[in-house]
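Just one protein chain is left out here, and the rest sit where they should.
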Amino acid sequence: MQQLKSMLDAHPSPAHSDGDIARECVEACYECAAICTSCADACLAEDDVASQVDCIRLNLDCADICALTGRLFARPSARDAGALRHQLEACAAMCRACGSECAKHAAHMEHCRICSEACRRCADACDRMISALAA
Amino acid sequence: MQQLKSMLDAHPSPAHSDGDIARECVEACYECAAICTSCADACLAEDDVASQVDCIRLNLDCADICALTGRLFARPSARDAGALRHQLEACAAMCRACGSECAKHAAHMEHCRICSEACRRCADACDRMISALAA
Amino acid sequence: MQQLKSMLDAHPSPAHSDGDIARECVEACYECAAICTSCADACLAEDDVASQVDCIRLNLDCADICALTGRLFARPSARDAGALRHQLEACAAMCRACGSECAKHAAHMEHCRICSEACRRCADACDRMISALAA
Partner (left out) sequence: MQQLKSMLDAHPSPAHSDGDIARECVEACYECAAICTSCADACLAEDDVASQVDCIRLNLDCADICALTGRLFARPSARDAGALRHQLEACAAMCRACGSECAKHAAHMEHCRICSEACRRCADACDRMISALAA
């Protein structure tokens, strides 16, 4: 996402004067979306797939919510702040749920370890964006 | 969505014994997603597109949130209830914001009239689903 | 999707004078997206989930491609016809792949039977839309 900062800076009328928090939120959401998508696919490739069902379900939900949240905040203009704040809360909550489940498997599945960290980073980025919206 | 009810009923282990509220929520979300997508495209085709910019922005956000929410509840299994409730709140809030903006143009733009009604129906369906999750 | 026809008919400048084929394609895509999403979730709830892995993978791909294709054709305006035709070919091909896999399980899993039929209907609707674009 090397060009995302230049892109967001080029917007004629952004909602916020300090766009770094929004950019970090967008980057964390897109990365978490990609990584949760990969983790679900990797869990399906495990020999003991039955033990991964809860993880796959949360990976799929988390990938979907992160993709949507990243997309919403890739739009720098001002829109309905209340709905956007609810969306960030949904994303942070789902990232924490998925990250906790992945962490259970992190010791013996590298993909779950990487995913649990991506989820934690994304939840934190959403929390910072919630604070920025409230400021 | 004529086969959706049969599909949801065929799930081996649904989260809820009464699936009608979830099904109505899924249907309302997918229809609102399609209609908001169409409304943004129709607004872009209006002669006075500059007056439709706020409406287009909300149409795009609402289409994205409804598509995600419909997808999440097309999965009948039990997952993280807290995150899903936040998602329904985000969807209901965005539908109300988009529906209110569309209603301003409803008298002279049929696409905005239809869209404002789809948004209101979807917001109501999300509210009922929030109540069902709390029960 | 009861209001979709009214919505598409209200567009100021549609690409096609006969919108029924496009509307049927949009409806088939959104229904197939919802049903494939449900089928993946149902397959994950089966006791013998290991035997459903190929089906789950194709359900997820098919749900994603159908959701995208439905969204593209919910926009009635004229855009890049070549790219849209490739998208319809991708959607038809993925629906046939997913429908064939689901059909293998249709005799003993009702969700896979319903899904295989939704996939077949969607592939046919995409084929008709490809013909309409070429006309």
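The chains carry the letters A, B and C, assigned in the order they are written, with residues numbered from 1 in each.
As a convention for this text, contacts are C-beta pairs under 8 Å (C-beta built on N, C-alpha and C of every residue); 3 or more make two chains touch, one makes a residue touch a chain.
This one's a predicted model, so the numbers in the text were calculated from it and none came from an experiment.
Residue-wise, the contact with the chain that is not shown comes from A:Ile114, picked out of A:Ile21, A:Val53 or A:Ile114.
For the chain left out of this panel, the touching residue among C:Met7, C:Leu58, C:Cys102 or C:Ala118 is C:Leu58.
Contact with the chain that does not appear here is found for just one residue of B:Ala50, B:Ala107 or B:Ala134, B:Ala50. Within the set C:Ala83, C:Ala107 or C:Ala134, the residue that contacts the chain not displayed is C:Ala83.
Across the interface with the omitted chain, subunit B contributes residues 40-41, 44-45, 49-50, 53, 56-57, 60. Listed by residue number, the positions of subunit C touching the unshown chain are 57-58, 60-61, 64-65, 67-68, 71-72, 75, 77, 79-80, 82-84, 86-87, 89-90, 93-94, 97.
Residues of subunit A in touch with the missing chain: 1-4, 6-8, 10-13, 26, 30-31, 33-35, 37-42, 44-46, 63, 67, 70-71, 74-77, 109-111, 114-115, 117-118.
Keep this in mind: only the chains that are shown with their structure count from here on.
The rotation relating subunit B to subunit C, fitted on Cα atoms, comes to 180°, given as a multiple of 5.
Averaging Cα coordinates per chain places subunit B and subunit C 19 Å apart.
Averaging Cα coordinates per chain places subunit A and subunit C 27 Å apart. For subunit A, residues that reach two or more other chains under the stated contact definition are 57, 60.
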